[in-house]
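My questions will all concern the structure given below.
With one protein chain withheld, the remaining protein chains of the complex are depicted in position.
Chain nomenclature is as follows: A and B, assigned in order of appearance, with residue numbering initiated at 1 for each chain independently.
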Amino acid sequence: MRYEAPDTIDQAVQMLAEADGLTRVLAGGTDVIVQLRSGMVEPDLMVDIKRIEAMHAITAEGGGFRVGAAVSGAQLGEHEGVKALWPGVVEAVELIGSTQVQGRATMAGNLCNASPAADSVPALVVAEAVASIVGPEGRRDVPVDEITTGPGKTTLAKGEIVESILLPARPANSGDAYLRFIPRTEMDIAVVGAGISLTLNDDGTCAAARVALGAVAEVVLLVEPAADALIGSRLDEAALDALAAAASAACRPIDDKRGTIEFRTKVAGVLARRAAVIAQTRARG
Amino acid sequence: MLDKPKDAVLDREFKVVGSRPVRPDGVDKVTGRAKFGADVSAPGMLIGKVLRSPHPHARIHSIDIHAALAVPGVKAIVTRDDFAENKKHKDVLCNIMARDKALYEGHAVAAIAATTGAIARKALKLIKIDYDILPHVTDVDEAMADDAPILHDTMITRGVDPAPEKPSNVAQRFDFGHGDVEDGFAKADVIIERSFKTEAAHQGYIEPHACLASVTEDGHGELWCCTQGHYAVRDVCASLLGMEVSKLRVTASEIGGGFGGKTTVFLEPLALMMSRKTGRPIKMVMDRDEVFRASGPTASTSSWVKVGATKDGKITAASAEFRYQGGAFKGSPVQFGAMCAFACYALENVKTVGFDVVTNRPKQAAYRAPGAPMAAFAVESVIEELAIKLGIDPVEFRLKNAAAEGDTSSYGPKFPRIGLVETLEAAKAHEHYSAPLGPNQGRGIGSGYWFNFGGATSVSLNVHPDGTVALVVGTPDIGGSRASMNLMAAEELGIPYDKVNTIVADTASLGFNETSHGSRVTFASGLATIEAARNAKNECCARAAMIWEIEPDAVTWEDGCAKPAGANAGNFEPMTLADIAKIAEKTGGPISGHFEKNPAGAGASFATHMVDVEVDPDTGRVEILRFTVIQDAGKAIHPSYVEGQFQGGAVQGVGWALNEEYIYGADGKMQNPGFLDYRIPVCSDLPMIDTVIVEVPNPGHPYGVRGVGETGIVPPMAAIANAISAAAGVRMTELPMSPPKVLKAIDDANGSA
Partner (left out) sequence: MSQIHVSTTINGDPVEYLCEPDETLLDVLRDRLGLTGSKEGCGSGDCGACSVTVDGRLVCSCLMLGAEADGKQVGTIEGLAEGENLHPLQRKFLEHAALQCGVCTPGFLVAAKSLLERNSDPTETEVRYWLAGNLCRCTGYDKIVRAVLDTAHDMKGA
């Protein structure tokens, strides 16, 4: 394996584009180094993007924030601006792994690792976050829900790197939340994850909502019927019941070492319901 | 408070025993200086790696090592052909290197020594093995079925009369009990009968197995390894390699956790064999997934329990059947499970039957009170249910039936002085027992028993010329035992704690020492330390007598000094240990004390645990809110480390109860061989673990010590199941009680999906 740590994104793109064999981008490394060490992947080239200065920046942009691909979870969690605007996204990123993992793991890495159980992704999907991708053909902006296509699979072409993720501006009276179910209190992969973002009208009714579920299908699911159950309501019991039912109905999970189909399906509804209440509280300010 | 029993040992005033000094090896362990198994290297060292079977059950036709051996940097390869048959250690040999069959996924089939680990890993892929894949079985009940794949075609069940004609996966049947259970059940007003299953748990020590071996051309070997018993490692390795025992010296490294799992050999014989072949030191370290797949977890089990009692709460009969699979070889701890199952109770009619079963899983190793926790999970669940059904307080119900001194145990012997009643009384008196609970919260109780063990022990105590002392023991320190040994030596000699320095010696320095297991170290090495100190004191008194020119028995040892025994003995200034040691050369030479024995009288330790949980009715998640451990320590030598054993045992029990399990796919392969999905408790999962040290002295130890290492893992699973039942109204009968199982039970009880 060759290790390269270029100073610019153009160099990084060129190295990846020109390389023969298997390549990997190294950001936080908390997935790729585990895969490397276990022999799951044997890359010929590893391109470390952490020497690229711009990758470490969190910058205000159009009322939102642009988060560089090398920004660690710990760094994001210390950013008061992002925490205030998108608390659900930040809490989702901060749930990834231990304090030690937070010192390295990145939101972009979590996205590109393309695990259906990735904690940050449901939160990013409901936030309508946009990934800024740089490749041999130039730059393109892609909504995060179009990045992953299945476990370990992405729409990124050879040589393409996610440079940053834009968390957009949002209307007043908006709130988001992410909850996951794990058997322990820390250190587990999500058995189910639920992200919700919503905006309230002045009268307290729900004006807009997005609901996304993790670990219940081969990709993170954006569940429109679940959002529809909230829109127009005051998140009363009936609306929350409808939300939970719609969330559970959308699930197509598997039985595996982390949970059963039955369990994931039910708990998806439970978490969606609980996350909605948190998002509502946040939207009320 | 409890009445203080009238006891010579308890009435004794201790000077340093019972205090909480800093352990002698502490600084090395907080600075990173302490050398664990993988922390040493040797010049010219090669790295050894193991090739493991990907199949749970397969006949090995041939092993072709030519391509691997040709890789530059590869220095040696060992396979089954390098080890001669060994009658005495047949199963151990077959476990460290598969012979005609691979019997579980992860079973070692070859090992390579190379100049780097990377080269060894690469070469492993070039070894060609021709496997004939066979049907496999990993579940204990399935393994006992008539149509199960048979692991060993020579396995005829022992303990059955007449002996079966056909081989099976049942290695042995055990029976214990007395009285007539049918008669007893006929007298019962209420009977509870249930079946249970428990999944295998791993000891989960944080330090993977590691060793460094060196064999010279003239056949002398040295081995450094992390083990609970380096003498046993020496004897087994010498036998497997055909060496004389005197030619193999084993040094125990600091050990990063064992809990029973480091009482056997895995890598050590392979490293020695490859060192013999290359003439170079070989270092081997397991990866974490190898630890899970190929070291020794405990058994998974299936059981049935039936207990009957009268309305006024007297148990009339208890019966149980236990089926334990211990992996691919005989030796599951079912015998201990069947013996401990009802040990907490004084029963007129009791019967337990155990079946030792083999499956295509790694060979089990001891795990903290081996066999007892699974039996206690079943029995204590039924006991609690019975108490509730009878409308009797669960602690009262246990007290009505508790075993005490003079009772015949459920497995035969009469109990000497034991402390179960005292733990139950302490539970009842504890503020925790009556603390209020909130919604979805419940409290559970569980009691537990472990035999404890003595075993061969050899200790030397050397008095230095300045009056300080080296205490040389042969039992690896797995949890602070050096501090306890220091305390006992200091107590006996009447010198300050920090004047004693305990070291764990290599196998050439002392006579045989049984492994650090069976909660035996503070009992047996402690007893040997006290006796060695007494031996040294007698010698000191003899020296003083010589100086004073009086009879040796006219000298007594008091407060760290030799003194004339009475007015008639003469008027001499007392001599301290330092005074005597300083001139020892002139009075006959160095002063040492020794003790070599196989001490009996390891007093059993009983415990009662109390736990509060909250169950999330929508997700089945169980949170431990409060946990109190009450256990009999006989005499707590260093109370902090006694509490540590209580707390550690309880938390391992929490893991086993809630989330830890070996998960097998239909392919017979373990699906969770890492700390990510083999979920041991993390810091944020737990509250503080309260402890109550009960001290009912063990008459078999000079200070009254009972081992405390193991009992702590026996009660938690039942206590937690009982608490879940109280909180959520569901009776969980399978471990782990993970969220999907608890949620399903709740939903089934509610009649909804």
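Operating definition for what follows: a residue touches a chain if its C-beta (ideal position, glycine included) is under 8 Å from a C-beta of that chain, and two chains touch if they have at least 3 such contacts.
Source: prediction; values computed, not measured.
Across the entire complex, the residue among B:Ser214, B:Ser319, B:Thr423 or B:Gln652 in touch with the chain not shown is B:Gln652. Contact with the chain not shown here comes from a single listed residue; of A:Thr8, A:Thr59 or A:Thr99, that residue is A:Thr99.
Where chain B meets the missing chain, the touching residues are 20, 22-23, 25-27, 29-36, 38-39, 41, 118, 203-208, 254-259, 285, 287-288, 478-480, 638, 640-641, 643-645, 647-648, 650-652, 674-676, 680-684, 686, 688-689. In the full complex, chain A touches the hidden chain at residues 1-3, 5, 26, 29-30, 33-34, 36-38, 46, 48, 50, 72, 74, 97-101, 103-104, 185-187.
Going forward, only the chains that are shown with their structure count from here on.
Rounded to a whole number, the gap between the C-alpha centres of chain A and chain B is 44 angstrom. On the chain A side of its complex with chain B, the touching residues are 38-39, 181, 183-189, 191, 256-260, 262-263, 266-267, 270. Put simply, chain B touches chain A in their complex at residues 121, 289, 618-621, 658-659, 663, 671-672, 675-677, 679, 681-682, 684-685, 738-740, 743-744, 747, 753.
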